[in-house]
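Can you read through this structure? Questions will come right after.
What you see is the complex with one protein chain gone and the rest in place.
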Amino acid sequence: MSALTYEDVISKYEPVLGLEVHVELNTNSKMFCGCSTIFGAEPNTQTCPVCLAMPGALPVVNEKAIESTILIGLALNCSIAPFSRFARKNYFYPDMPKNFQISQYDEPICVNGYVDVEIETDEGPQSFRIEIERVHMEEDTGKSLHVGGSTGRIHGADYSLLDYNRAGIPLVEIVTKIVPGTGKYAPEVAKAYVAELRDILRALGVSDVKMEQGSLRCDANVSLRLIGSEVLGTRSETKNVNSLRSVERAIRGEMIRHAERLNKGEKVVQETRHFQEDTGLTRSGRSKEQAEDYRYFPEPDLVPVVPDAQWIEKLRAGLPERPSLRRKRLQEQWSVPDKEMAAMINADVLNIVEETVLLGADPTKARSWWLGEISRLANEKDVAITALAITAKDVAEIVSLVAQGELTDKLARQVVEGVIAGEGTPAQVISARGIKVVNDDSALMAAIESACAAQPETAQKVRDGHLPAAGALIGIVMKETKGQADAARVRELLLGHLGQSGN
Amino acid sequence: MSSLSRDDVANLARLARIEMTDQELENLTTEFAVILNAVARVQEVATTDVPATSHPLPLKNIFRSDVVIPSLTPEEALSGAPASEEQRFRVPQILGEEA
Partner (left out) sequence: MIKNSAAEMSAALSSGATTSVALTQAHLDRISEVDGKVHAFLYVDTQGALEQAKKIDDARARGEKLGPLAGVPLALKDVLVQKDVPTTCGSKILEGWRPPYDSTVVTNLKSAGVVILGKTNMDEFAMGSSTENSAYGPTHNPWDLTRIPGGSGGGSSAALAAFEAPLAIGTDTGGSIRQPAAVTGTVGVKPTYGGVSRYGLVAFSSSLDQAGPCARTVLDTALLHEVIAGHDPKDSTSINAPVPQVVAAAKSGDVKGMKIGVVKELNGDGYQAGVRQRFEESLELLAKAGAEIVEVSAPNFEYALAAYYLIAPSECSSNLARFDAMRYGLRVGDTDGASAESVMNMTREVGFGREVKRRILLGTYALSSGYYDAYYGSAQKVRTLITQDFNKAFEKCDVMVSPTCPTTAFKIGEKADDPLAMYLNDIATIPVNMAGIGGMSLPSGVAPEDGLPVGFQIMSPVMQDQRMYSVGAALEAALLSKWGAPLLSKAPVLGGVA
């Protein structure tokens, strides 16, 4: 077990990062053929001679994929190459039908961009610029199901079953230049970078960017060097990083692992490792005796991509608002203090709060529900907020019902709980559970009179001006109405009944 | 001119996923020496100022619209499969890791 703390690590070493993000584009058809890309179809129902790599089949480039990639490059401040080509990356693997991947090698479509991210440090908010080396296009592989082993993993499996529906779906790879200078904030910076990329891509509308579904994948490269040294350390690559939280954990974990080895005088092995969600640690991939030589050469079945300058400018003019600008705008519109804004961003609820507001909810109320009660429930269940059954529409409806007086805050919490538990929409939950604010004054009066009759001494205290005593009577009424009365209204009516004005 | 050792040839066979016999490796090592000697003469004229040709014709920007067209049926897709199960291609246990 690790005796080294993170503090130990950063007191001696500084990390250097490299991040590779793969994005699955949301085009209707695949990168090189017309098969559908719909997620979750029956196996091998979205394949053809091209994406199955049958003898004689040929690729043809999807124009929308080119457009999406250029948009991504522009949004990342890249230069769009006036001339770019596809290349074959040759290696054998059953999920890759041609046993080469059509990708790009030394002539990628976008180069030299940057992304600015902001994180909270001890000294306050700090900005980091992540430089982008390149953005290029390639194609996704099929999916394998490993059968026979105990874990469903590849090790120990007896055989595998291959579904090629995913083979050929367009992928865009975004590669950063090396990222030094993050110091102890490396994990946060990496997380913020991936989150920012995700927001940019979502704003562009080019991908679903759902890390859980695999449409956004991150490979993290980490190396350590002694503080002050110019010499780069050996890096390891970590794959299977499936959430923002995992990005942070993986990098932190790798930094500690590297430091442990280096402190012992051992070398860090340059290898690919796999992130384990359950332990937060990485596991070594099968070591290769020799590095794979991909034998790249220009793809002879495709011709060069020479984007028209006018087309590029048209795309540039159509770029949507930058996420950072959007955040500033929302903060102003909603009058949110910095700390609260940071809390929303950190909890990854900004988008869903905006969605809720766009459906008519008051921003403060929307924020308080998502950051408050719903976050609490998500933490209790140890899942992401977005994984809960409750949607922006549900919350907007609940806020509206409370505003109209149809629900009290307390009742609203019950409705939220019910929706999250899978009982249906707010209306269905209200109906099924019989939740109703008792608004009917005459019914309330009846309950009030009955409570006063049951506790005449207490009622007398109130008549005499001892207002706090009203609490006990209110409690009885609430019990009587199964908590569905509006406590404030009860108090009002009670005091009025007992000759006191509400205080 | 560079020649290949038997180990070099064996390595190429490994990269190309072909399980060659010792005799084949022997023969190829000899043949390669001759062939490489013959083909290496391309270097005589391939100077730096000569651009490479990848395509005989200067085509560019050949695209298709992002429109879905009918796929093969799963039966057609799997029609040549050496083995299949649950509408998927069945392959023996995979030892290596994805790149």
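Letters A and B name the chains as they come in the text, with residue numbers starting at 1 for each one.
By definition in this document, a contact is a pair of C-beta atoms (placed from the backbone, for glycine too) under 8 Å apart; a residue touches a chain by one contact, two chains touch by 3 or more.
This structure is a prediction, so every number in the text was calculated from the model and none was measured.
Only one residue from A:300, A:405 or A:422 touches the chain missing from this view: A:300. The omitted chain makes contact with chain A at the following residues, 49, 52-61, 88, 90, 92, 94, 97-100, 160, 162, 293, 295-297, 300-303. Touching residues on chain B toward the chain that is not drawn are 4, 8-9, 12-13, 15-21, 24, 28, 31-32, 34-36, 38-47, 50-57, 59, 62, 64, 72, 76-77, 79-83, 89, 91-96.
Operating definition for what follows: only the chains that are shown with their structure count from here on.
Once the centre of each chain is set as its mean CA position, chain A and chain B turn out to be 39 Å apart. Touching chain B in their complex are the following residues of chain A: 27-29, 34-36, 42-49, 52, 60-66, 85, 91-95, 141, 144-146, 148, 154, 157-164, 272, 285-286, 292-293, 295, 298, 300, 302-306.
Interface residues of chain B, counted against chain A in their complex, comprise 15, 17, 54-55, 59-69, 71-74, 77-78, 85-99.
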